[in-house]
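Data block below; observations after.
Apart from one protein chain that is not included, each protein chain of the complex appears where it belongs.
As written, the chains take the letters A and B, and residue 1 is the first residue of each chain.
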Amino acid sequence: MAESFGRAASVRHGVRAYLLIVAMWVRSTLTYRASFVIMAVGNAAGSGLEFVAILLMFSHIDALGGFGLPEVALLYGASATALGLADLLLGNVERLGSRVRDGTLDVLLVRPAPVYVQVAADRFALRRIGRPLQALAVLGWALTRVQVDWTPGRVVLVVAMLLSGAAIFGAIFTLGAAFQFVAQDAAQVQNSFTYGGNAMLQYPPTVFSRELVRGATFVIPLAFVNWLPALRLLGRDDPLGLPGWVDFLGPVVAAVMCGGAALAWRAGLRGYRSTGS
Amino acid sequence: MTDGTEPGFIELAEVAKAFQVRRKAGRLRRSRHEVRAVDGISFTVGRGEMVGYIGPNGAGKSTTIKMLTGILVPSSGRIRVAGIDPSRERTRLARRMGVVFGQRTTLWWDLPLRDSYELVRRMYRVPYDTYRKNLDRCVELLDLGPLLATPVRQLSLGQRMRGDIAAALLHDPEVLYLDEPTIGLDVISKARVRDFLREVNASLGTTVLLTTHDLTDIEQLCRRVMVIDHGRLVYDGGLAGLHEVGESERTLVVDLAREMAPIEGVPGARTVKVEGPRQWLAFPASQSAAPVVAAVAERWPLVDLSVREPDIEDVIARMYTGRAE
Partner (left out) sequence: MFWHRTAGGGAVGGAVALYAAVARGGFRRYATYRTATAAGVFTNTVFGCLIAYTFQALWHERPHLGGYDQAQALTFVWVGQALLATVALTMGGGFHEEMQERIRSGDIAVDLYRPADLQLWWLAADLGRAGFQLLGRGVLPMVAGALLFDLALPASPLLWAAFLASVALAVTVSFALRYLVALSGFWLLDSSGVAVLSGLAAMFFSGTLLPLRVFPGTFGEVVRMLPWSSAHQVPADVLLGRYPGLGLLGALAFQAGWAAVLLAAGRLLQAAATRKVVVQGG
């Protein structure tokens, strides 16, 4: 009991430190308001352009892989919102490699706050809120257009989808950062799974090869970000023919991923502290 | 337990740190071998001491500081700072220590100095009155007033260093580690930093451990100096004692009446340089100058003489090379 109390206290301590640093960066960002607005709009436009590309595709077709525009928009909105939230809150951990290289990680290690919290919060970029906001707008539009018989349970499913999706992407960001303890120049690799994952999840699973969908379900469980819950919401079968209850496993998968990411991060940091590189 | 009254505020016992280094061996193959950056160091530093920690590049100074601050975990040996094992209780110790890295700032690069300090206050949970008092003192003694609104990246090196030192002291640390605090600073900034450190150590009783390349720092600040070379402590004691260990020599400079052959046959002394009528004779620093002067005056036409004390830089350099051979 004492240990769990201590853990709760240290979590509270970490969250507090995160909020402190974030608040300071937000304040400093807002002193250059014009620059902030341009960047936030640019950020929203960046992910918005991907949706424009989808719209352009649908100017030539009615369905892609058997999915209509509102359904693809639902997939797009859910995935981009989840990625946007994770990127906003934790995206800065991808700078870990350069911190190891230039030695500024040492500076974080002499401060009385968890290193992970400091890496994630440092240079917090509020402008990144553009992407999740834009994605939420698309998601909102899609939810009004798809044929769904809304029940409280389905509303919970949507909310759980977004939160566990963000957690899964956050775990991947963290795993990528932990990998940079070993390979400092490999920041790009995680992009394959975060931005690349997002680029994949925007489209229906029917578009991709069975092996890819299987890999995205069992190896790197991106399918739980939006595919499985959204297919359930839309009343469609998933292409792998998994049992129905799997569609609800998103939060469980997210928790397992976060646990694994935490272990990887700790191992990476322990390695750093024993080798200094 | 060892907190407070005991003399061993910082204790190292047989501390070692080994790194695995991979080296290219051929085009693709790499061979691993072990480098012992710190190779069994033991020392204690009492509360309120101000100690210089010097050594050539790569001797293990920074590695020692990193172990003391909890950044690196030692390969073997035991470290206690204020009774705390730094590598196990890093964040608990962090509240009680201040660290200044000469080469990189601990401040937030894009934030104005004042915001950085505010963040330090909250992160270290410094009571407002304490913070105010410490900040006021730092602002006054380090002349930070005009800089508080400036983002750190726009500060000059000397200004940034002063800003960093202030940041390290806002939470009343019991121990302050400075890794090359005067590196790259101009003469005035160096003097200001030294005055401030002396003041902090004297009036607050803060334990200070500093590494430096500038031996003037040591001469002006530290009564005790530790020399590390190849990962081992080769000297620990007063500044004066360094001369004996370093086999340092004093020099007798004599002006003779005319140009003459190098002086020979003076017991304990040898002529190291001849320039016209002036000659330089070196003799051990531990030896009195009187017999040397007497011996020269007796047999040579002496016009004038002076005795030069050994240069500490030379002493240290000789210690390093002596060990390297």
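FYI, a residue touches a chain if its C-beta (ideal position, glycine included) is under 8 Å from a C-beta of that chain, and two chains touch if they have at least 3 such contacts.
Everything numeric here is computed off the predicted structure, so don't read it as measured data.
J.: Report, in label order, the displayed chains that the undisplayed chain touches.
T.: Counted over the whole complex, the chain not pictured touches A.
J.: With respect to the chain omitted from the figure, which of A:Leu133, A:Val148 or A:Val189 is a touching residue?
T.: Only one listed residue reaches the unshown chain, and that is A:Val189.
J.: Just checking the interface: what residues of chain A touch the absent partner chain?
T.: The list for chain A reads 32, 35, 38-39, 42-43, 45-46, 49-50, 52-53, 56-57, 59-61, 63-65, 183-189, 191-192, 196, 199-200, 203, 206-209, 212.
Here, only the chains that are shown with their structure count from here on.
J.: Can you work out the whole-Å distance between the CA centroids of chain A and chain B?
T.: Once rounded, the distance between the two centres reads 47 Å.
J.: Under the touch definition given earlier, write down the residues of chain A that touch chain B in their complex.
T.: So the residues of chain A in touch with chain B come to 17, 20-21, 24-25, 27-28, 102-104, 106-107, 109-114, 122-123, 270, 273-277.
J.: Write out the stretch or stretches of chain B touching chain A in their complex.
T.: The contact residues of chain B facing chain A are 19-20, 63, 66, 69-73, 75, 87, 90-92, 94-95, 97, 99, 101, 103-106, 108, 110-112, 115, 118-119, 122-124.
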